[in-house]
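In this view, the complex is presented without one of its protein chains, the others remaining in place.
Chain IDs A, B and C follow the sequence of writing; residue 1 opens each chain.
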Amino acid sequence: MFYMSALAFAAFFVWGMLRLPAFGYYQGPYGDVINSFVVFERHATDAVTAINFDYRGVDTVGEEFILFASVTGVALLLRERRDESASEERARVAEGRAGQTSSGVKVLALAVAAPSALYGWYIVSHGQLSPGGGFQGGVIMASAAIFLYVSGEYLALRHMNPISLLELADAAGAGGYVVVGLAGLIASGTFLLNVLPLGTTGEVDSSGTILAISIAVGLEVAAAFVLLMMEFLEQTLEIRQRRRV
Amino acid sequence: MSIYPWFVVAWLFVVGLWGVISSRHLVHQILCLAVIQSSTYVLLLAIGYKNAAAAPVFATNPPTVPAVDPVVQTLTLTDIVIEATVIGLLLSLAVQAWKRFGTVDPDRLRALRG
Amino acid sequence: MTVLQMAALTIVALGGLAMVATRDPVRQTLMMSLYGLALAALFFAFQAPDVALSEIVVGSVVLPLILLLTLAKIRGEAR
Partner (left out) sequence: MDVLVPLPFAVPLLVAALLIGLQSHLPHWLNDLIAVATAATVCGICCVLLFMSTKRPLVYWFGGWVPHQDVAIGVSFAVAPLGAGLASMVALMVAAALVFSIKYFDAVGSMYHGLMLIFLAAMSAFCLTADLFNLLVWFELMSATAYALTAYRIEEKGPLQGALNFAIVNTIGGYLIFSGLGLIYARTGALNFAQIGRAVSSQPADSLVVVAFVLMAVGFLIKASVVPFHFWLADAHAVAPTPVCVLFSGVMVELGVYAVARIYWSMFATAFNPHEVSVRAILVGAGAVTAIIGGVFCLSQTHLKRLLAFSTISHVGMFVSGFALLTPLGLAGSAVYVLGHGMVKASLFLCAGILLHRFQTVNEAQLHGRGRDMLPTAILFFAGGLALGGLPPFGTYLGKGMIEDAAVSHSYAWLTAILILASMFTGGAVLRAGARVFLGLGEPDEDPAGAEGKEEQPESRPTGRTPVVMMAPACVLMGLGLAMGLVPGIAPRTEVAAAQFMNQAGYSQVVLDNAPTLQPTGEIEPAGPNPFQIASGFGAAAGAVLLAFAAVYRQRAPRAVCCWAATWLEPPLQRLRALQSGDVRDYVTWLVFGTAGLGAAFAFLLR
């Protein structure tokens, strides 16, 4: 039954798509209007970032909260009845594992972690100028934490008890976006209205709220992905611990 | 040749669906969803493409240079974020399935249902 | 449509099939990384650098990592 239906579905889908404009002949007008206005209106040179964080900024509010809700959901699902003693045990296991990392790998990973954090920050703060933005930069910053783990310093990370801190950062980023929106609402009655000076096109502090939102998103995304990874990591540590006992 | 992208879109959608219904492993099933989703990326970006146009970044190009549609790119970007998070959520369910029932095979999960 | 775009589309189409046909999840995770790169290449060919960048960071770094952790959990206990 599936094959018949899938065939019919594909035929139906293609039947509709055959009436699309030919490939390579985008007809507008939405994208063309934005392309012609974006530099003049928003002092931003990356149209995609400008749409993402300003023209269609409300979509991105929803998108950030999808991330936020998913990470909260994962935490809710994976963190059930995890008690403190088990957590201590896991820390010891992590320690045991740390010893196994060879020093060459350790140095290399540490050497990569710092630049990738910096590079992530660069991508976050230059989103309005060049490809990139809060999301991509945030993920790159999060990957710095992964390199830390590879280097065996996960334990150091864990000793700082980062989860509640990360949760705070995650929430601050997501909430920060709404606060930027509300600032516009309070200033002039329009949610997400740009309330910051636009600056000179081509400089980092140009384009007003786009940069503020980009930083909020970068913070949220970085915290969220590190959290996500840590939640899954704790799960694998759980089994190592069990195998030892 | 200008309809080739649309066939790729339909192909990815149907192949992904086939993977979902024939899967024997939850993780595999979840990844097949990612294949279906990639068909929507290809569809959107192909729609916004213009022959011989530049990327919608005007750092070096003046705004008068023809550029491809930035809107579909924004939509795809949002879509990718949604993909990453929903897959994360689904995988955490798969981990739970494993923890509780010791299996990630849909057949055996169903058999457990009683 | 350029040759580059045709080639990228074909690779993506085959990559999707390979993703589905690879039944072993660990190998499939590897496929996922490669498929992410293929998609990113296609997005570059479609003049979408922003999207390509996010596809690389998500499809080739974050998701495979979470997947490997999930599989480590599942396989680790199976042994």
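One rule holds in what follows: contacts are C-beta pairs under 8 Å (C-beta built on N, C-alpha and C of every residue); 3 or more make two chains touch, one makes a residue touch a chain.
The shown structure was predicted, so the numbers you read here are calculated from the model rather than taken from an experiment.
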#### Entry: Partner chains on view for the chain not depicted
A, B
### Summary
The listed residue (A:A44, A:A144, A:A174 or A:L237) that touches the chain absent from the view is A:A174
### Summary
Contact residues on chain B toward the hidden chain run 9, 13, 17, 20-23, 26, 29-30, 33, 36-37, 39-40, 43-44, 47, 71-72, 75, 78-79, 82, 85-86, 89-90, 93-94, 96-97, 100-101, 106-107, 109-110, 112-114
### Positions on chain A contacted by the hidden chain, ascending
1-2, 4-6, 8-9, 12-13, 15-21, 26-31, 33-34, 37, 54-59, 61-63, 65-66, 68-70, 72-77, 80, 164, 167-168, 170-172, 174-175, 178-179, 181-182, 184-185, 188-194
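Assume only the chains that are shown with their structure count from here on.
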### Rounded Å distance between chain B and chain C, as computed from the means of their C-alpha atoms
10
### Task
Take the average of all CA coordinates in chain A, do the same for chain C, and state the distance between these two points in whole angstrom.
18
### Query
Residues of chain C that touch two or more other chains: which are they?
1, 48-51, 54, 58, 62, 66, 70, 73, 77
### Task
Indicate the residues of chain A shared as contacts by at least two other chains.
23-24, 46, 48, 131, 135, 228, 232, 235
### Query
Which of the residues in chain C come into contact with chain A in the complex?
1, 48-54, 57-58, 61-62, 65-66, 69-70, 72-73, 76-77
### Contacting residues of chain B [partner chain C, same complex]
1-2, 4-5, 8, 11-12, 15-16, 18-19, 24-25, 27-28, 31-32, 34-35, 38-39, 41-42, 45-46, 48-49, 51, 53-57, 67-68, 73, 76-77, 80-81, 83-84, 87-88, 91, 94-95, 98, 102, 104
### Summary
chain A partner, complex, touching residues on chain B are 2-7, 9-11, 13-14, 17-18, 21, 46-51, 55-59, 63-64, 67-74, 77-78, 81-82, 84-86, 88-89, 91-93, 95-96
